[in-house]
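The structure under discussion appears below in the form of structure tokens.
All protein chains but one are shown in place.
To keep things simple, chains are lettered A and B as they appear, and every chain counts its residues starting from 1.
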Amino acid sequence: MTKRRIGIAVEYIVLTIVSVISLFPLFWMLMSATNKSTDVLAGRILPGQKLIENMGNLLKTANVGQAMMNSFKYSVLTTVGSVLICSIAGYAFEVYYTKSKNMVFNLLLISMMIPFAATMIPLYTLFGKLNLLNKTLGFALPSLSTVLLIFLFRQSAQSFPKSIIESARLDGAGELRIFLEFFVPITKHTFTAGITVAFMSNWNNYLWPLIIMQSPTSRTMPQLISGLTSGYVTDYGMLMLAVSISILPTVVVFLILQKNFVEGITGAVK
Amino acid sequence: MKRKLSVLLIVAMLVTMLGSCGTASNNKGGKNNSKSSGNALTVWCWDKNFNIYAMNEAAKIYQKDHPDFKLNVVETPWDDVQTKLTTAVTSGQTGTLPDILLMQDNALAKNITNYPKTFVDLTNSGIDFSKFAQYKVALSTVNSKVYGVPFDSGTAVTALRTDVLQKAGYTINDFKNITWSRFIEIAKDVLKKTNIPLLSSQAGSPDLVMMMLQSAGTWTFKGDKLYISDNPALLKAIDVYVELVKSKVLVEVNNWDQYVGTFNTGKVAGAMTGCWILASVQANKDQKGKWAVTNIPKLDGIENATNYSSVGGSSWLVLSTSKNKDLAIDFLGKTFAGSTELYNTILPTSSAIATWGPAGTGSNYEIAHEFFEGQKIFQDIVEYGKNVPKVSYGVYNYEARDAIGTAITKIISGTDKAAALKEAESTVKFQMGK
Partner (left out) sequence: MNARFKTKFKLSTIGWIFILPATLLLLLTKFWPIIRALVLSFQSGVGLNTSFVGAKNYIRMLHDNLLHTSIFNTFFYLLLQVPIMLIIAIILAVILNDSRLKLKGFFRTAIFLPCATSLVSYAIIFRSLFARDGFINLILMKTNIINNPINWLSSPWPARIVIIIALTWRWTGYNMIFYLAGLQSIDPSIYEAAKIDGASAFTSLRKITIPLLKPMILLTSITSISGTLQLFDETKNLTNGGPANSTISISQYIYNLSFAYSPQFGYAAAVSFLVLIMVAILSFTQMKVGDRR
């Protein structure tokens, strides 16, 4: 009994230490958002009275609402699209395994191994010829299929009990139906991981949105933040506030989805 | 069933979103596209409080005589301007380029030389370049053709805390027209008496050394040839920098925000770089009335050494892909190259100091600035600008700057100076393809 108690205590201690280390810089960032610029530079961690003022300045300086809306629109679009397209692909690479499909998978794997800076301009040139510049479709296309997501769902499918699929087939279910009604619910945890990382990566995407969209009204939050640091004088309090606002959506997405980590496979299978 | 339905719904929503968003941004794209027509110009630049503000004021002035004129400023950080420019030209999608863009002076030679047909030759455009500080004009001149309308001044200044100086028994005038050896002498004394260093700089940044180079009318290139190991001004400048650091008169910090922090929080009592730093200097209101400005020290024993130099600064370029070239040239000519009123208006709030001579006659330039003990800093700085030596930064400027920065860091940590510079030379030669 005591051994178990010590075990749990150790777990709590470890988690607390790691949480404090993880949260400390973020806490500092939030506090900085309430301070004036020179105090932030001086390293002040205590909260200040400048939150309203920083907010006012921020709204005057940049169109935060528009940038948040743009980022949100693009992120939701590309996240939903990519999870749909890549989950079924990853599933298929595993469940319908053939040597040739595996070769294709390995080929696709290579595509994530080259830095974006190298493929950026050829991609841009191609999209220019396809008349996709400054269009939402042009924006979204490169993000709709990512090796990370395909890989993630393939690995998840490896741990998925094939027996479920077999019995569903015997019951006469179609393949797509099996995917939707069995795989998706049972691997909710994988979808949680996939949606979260996809959303986060799409939200923080900087270079491609920068060059593909031409209009100032399609500015994203990362671009807005970059604008705040590109002048001769940076208002650090205002900057930290903008950054704090910018990470909210990803945090909210994670908070909502992370409940799915609790349920395990036990309930579903039986 | 329910799942299938929800998936179908999501797909339907996606398709509609993609479709409608496509058209929406299509329209937006058409309207606010970089390609403007008739009476509108699109400009890429950065800094809401400085360049963008100046551009918008210029538009207002131009609109007095041209009421239909419209200016579309797209806020774009410098790094992004470079990325977008390079991408557009390399991919051939030049339709995405604006009519006018702002470019860092450090990058002028590189871009103009590498993308020859991209910028408009303004030499015979009617703009009178003789009225500008000649060192600025030289920076955007390639093969005797001028491509840029100079804008903000990078004229170097020494800004110091007069209250700290006073404690040590000095005034700002003790720093005017002096040599570096004298500067170090006084600075050491101030450090001894007040325990406060006079300067700070970003470790690894070559700015201070490059500033000294230009003050002696030289650079890391002589024509097309690399001029490093046998460049006496460079050798001297590095010695000065090392001495500044070793004597603790200059504090090295790790990045920009820390640099600004040093003088804002009073950790150091001065700043020496382009005059645009004065905006940051004024960030701490508690220091009002405690600063003054003068010119920079000159290198001892170096031929053509002066007390004047430049760090940074930028110029406006007109794109040859613009459909409104003439409008752009006329606009720039009547505002940044022709309006005292413009420079006068933008001076107080942005501290944007002109490199256009006639601007110095504007009433605001005579202001006795409260923050700077009532000194007429703007007048002074415009005067300094007239004396800055002309140099050409060259196509491989960034490569050379990085290499020098690396060499300086190595020398400070103990590497032999000649060896470090030899290494810098071979690195740049490699980048140049030699």
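We take it that a residue touches a chain if its C-beta (ideal position, glycine included) is under 8 Å from a C-beta of that chain, and two chains touch if they have at least 3 such contacts.
All figures in this text were calculated on a predicted structure; none of them were measured in a lab.
Peer 1: From the list A:A67, A:V80 or A:M240, which touches the chain that is not on show?
Peer 2: Looking across A:A67, A:V80 or A:M240, the contact with the absent chain belongs to A:M240.
Peer 1: Where the complex has a chain not shown, which of A:L51, A:M68, A:V147 or A:A173 is the residue touching it?
Peer 2: Final answer for the missing-chain contact: A:V147.
Peer 1: For chain B, enumerate the residues touching the unshown chain of the complex.
Peer 2: 79, 82-83, 86, 89-90, 110, 113-115, 203-204, 252-255, 257-258, 395-396, 398-399, 402, 405-406, 409-410, 413, 423, 426-427, 430-431, 433
Peer 1: Hey, which chain A residues sit against the chain that's not shown?
Peer 2: Chain A touches the chain not shown through residues 7-8, 11-12, 14-15, 18-19, 21-23, 25-26, 28-29, 32, 43, 85-86, 88-89, 91-93, 95-98, 101-102, 104, 106, 108-123, 125-126, 141-142, 144-145, 147-148, 150-152, 155-156, 158-160, 175, 179, 187, 189-190, 192-193, 196-197, 200, 204, 222, 225-226, 229, 236, 239-240, 243-244, 246-247, 250-251, 254-255, 258-259, 261-266, 269.
Please note the rule applied: only the chains that are shown with their structure count from here on.
Peer 1: Residue numbers of chain A touching chain B in their complex, please.
Peer 2: 37-38, 41-42, 61-62, 73, 77, 80-81, 84, 120-121, 124-125, 128, 133-137, 140, 177, 180-181, 184-185, 207, 210-211, 213-219, 223, 226-227, 229-234, 236
Peer 1: Of all residues in chain B, which touch chain A in the complex?
Peer 2: 3-4, 7, 10-11, 14, 17-18, 21-22, 24-26, 28-29, 32-34, 46-50, 72, 74-75, 77-80, 83-84, 86-87, 90-93, 96, 257-258, 260-261, 264-265, 276-277, 279-280, 283-284
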